[in-house]
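What you see is the complex with one protein chain gone and the rest in place.
Right after this comes chain A.
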Amino acid sequence: MASVALSEAEKVYIVHGVQEDLRVDGRGCEDYRCVQVETDVVSNTSGSARVRLGHTDILVGVKAEMGTPKLEKPNEGYLEFFVDCSASATPEFEGRGGDDLGTEIANTLYRIFNNKSSIDLKSLCISPREHCWALYVDVLLLECGGNLFDAISIAVKAALFNTRIPRVRVLEDEEGLKDIELSDDPYDCIQLSVENVPCIVTLCKIGYRHVVDATLQEEACSLASLLVSVTSKGVVTCVRKVGKGSLDPESIFEMLETGKRVGKVLHTSLQSILHKEESLGPKRQKVGFLG
């Protein structure tokens, strides 16, 4: 993870501030920085989203391709995650420096989606054992400003919301050969339901309290963090501890409760902004990267 050097006095200042619920930028321990979400930014993908959370900038693209179902799950499609830490995010990512972090994030994404209810994989099946939709989710880290996991999970959810998979029909002729027919209308698509797609809430332990949405400086003061993946209904799908410090079992319980509470509010805001953007229709002014 990108790290920033801090002096002892600066760390002491940050830790004392968190104890009094007044962080360096005036936020409380459970406040997020302002999030900017925009979908449909990359034209040659099935769905895409860009999320800016403070100085963190994430771009996610989803491509739907035809594939063969996995042997152990013949009636389902699947998701593949790939995370690229671009060298322009921070100099530490130059060359192969970002590979470790990229694999860690991708593995976390696999874990949070590894359950039956997050995404309806059966709807991605075209014909059992033969054809299915494979969704390749590519995450690009453009800038690193703290709280990567949260921003990435928000962007993945927004991109999946924006994904449009073409409607196909399987035609069987007399000899039993199957042919796949694509609809002529380019707008005839199926949309995925992202009701149960989880989002990650990272809780960093600083001193005796924990904070949500830590900046790079706050992450440098925290020795242990908990990543909680929560759905919109408050169901926890995955919990992971990161960092070299230790966590008390009681504080883990408190952090889980905070994660669930904050996660539900996060989902409500995200759903409302995505619906608002969709209601603006295809004629909306796209800001993109040069706005």
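The rule is short, and it goes like this: a residue touches a chain if its C-beta (ideal position, glycine included) is under 8 Å from a C-beta of that chain, and two chains touch if they have at least 3 such contacts; residues count from 1.
Criterion: contacts and distances are computed from a predicted model.
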item: The complex's invisible chain, by UniProt name, from "Exosome component 2", "Phosphatidylinositol glycan anchor biosynthesis class S", "Sorting nexin-30" or "Tubulin--tyrosine ligase-like protein 9"; value: "Exosome component 2"
item: Which residue of A:38, A:84, A:138 or A:219 touches the chain not shown here; value: A:38
item: Absent-chain contact - pick from A:42, A:58, A:137 or A:262; value: A:262
item: For chain A, residues in touch with the removed chain; value: 5-10, 12-13, 16-17, 20, 22-28, 30-38, 52, 261-262, 265-266, 269-270, 272-273, 276-277, 285, 287, 291
